[in-house]
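Every protein chain except one is present and positioned as in the full complex.
Then we have subunit A:
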Amino acid sequence: MIATDAPHWTLDKPSDRALFGKSLLINRPRQELFDAWQVERFPAFMENVIAIEPQAKDVSRWTVRAPAGRHVVLINRITRVVPGEAIYWQSEDASDIANSGEVRFRDAPNGRGTYVSLILAYAPPAGALGRWGAKLLQREPEVQARRDLHRFKQLMETGEVTSNASPSARSSERPTQPHI
């Protein structure tokens, strides 16, 4: 029994599987956010997701951008849904990257909106895929997941995904593209 109230994903991580969790306060009602967390809407705020196609009930095929112009394919199955509160998923064997995760929605105190937590676990792929997959996996899924969650918040709170697209004197940039 661990004497702590810290979320499990912030505790020391014993396994080789990378574990990542990020929580954000989103100033919208819990049910509205839960309802908006639909696989079809992910490409609007998940930057590296090129396409998500339904395959079977609760199973979807994700095409995700990877370094060096390559793609990875994830086959994910929704394993459990707690209405208004949480969605859990787990990858199938055919997935390029083994991963599992959950998204949780909890009321924030006193009408502040909702705490949304995205928790991801993934295992580096083996073999040839592993060489560049590892590079992808070291930081990228965490960074991407964190940024995607922020974009979800922007979209839900402001109706837009924030962009700093504006001119500069750098000839490689265009005023409609964000500068990073």
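One rule holds in what follows: a residue touches a chain if its C-beta (ideal position, glycine included) is under 8 Å from a C-beta of that chain, and two chains touch if they have at least 3 such contacts; residues count from 1.
As a convention for this text, contacts and distances are computed from a predicted model.
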I notice the complex is incomplete. Of the names "Glutathione-dependent formaldehyde dehydrogenase", "Electron transfer flavoprotein beta subunit", "ABC transporter permease" or "Thiosulfate oxidation carrier complex protein SoxZ", which is the UniProt protein name for the chain that's not shown? "Glutathione-dependent formaldehyde dehydrogenase"
Subunit A positions in touch with the non-displayed chain are 25, 27, 47, 112-113, 143, 146-148, 150-151, 153-154, 157-170, 173-176, 178-180
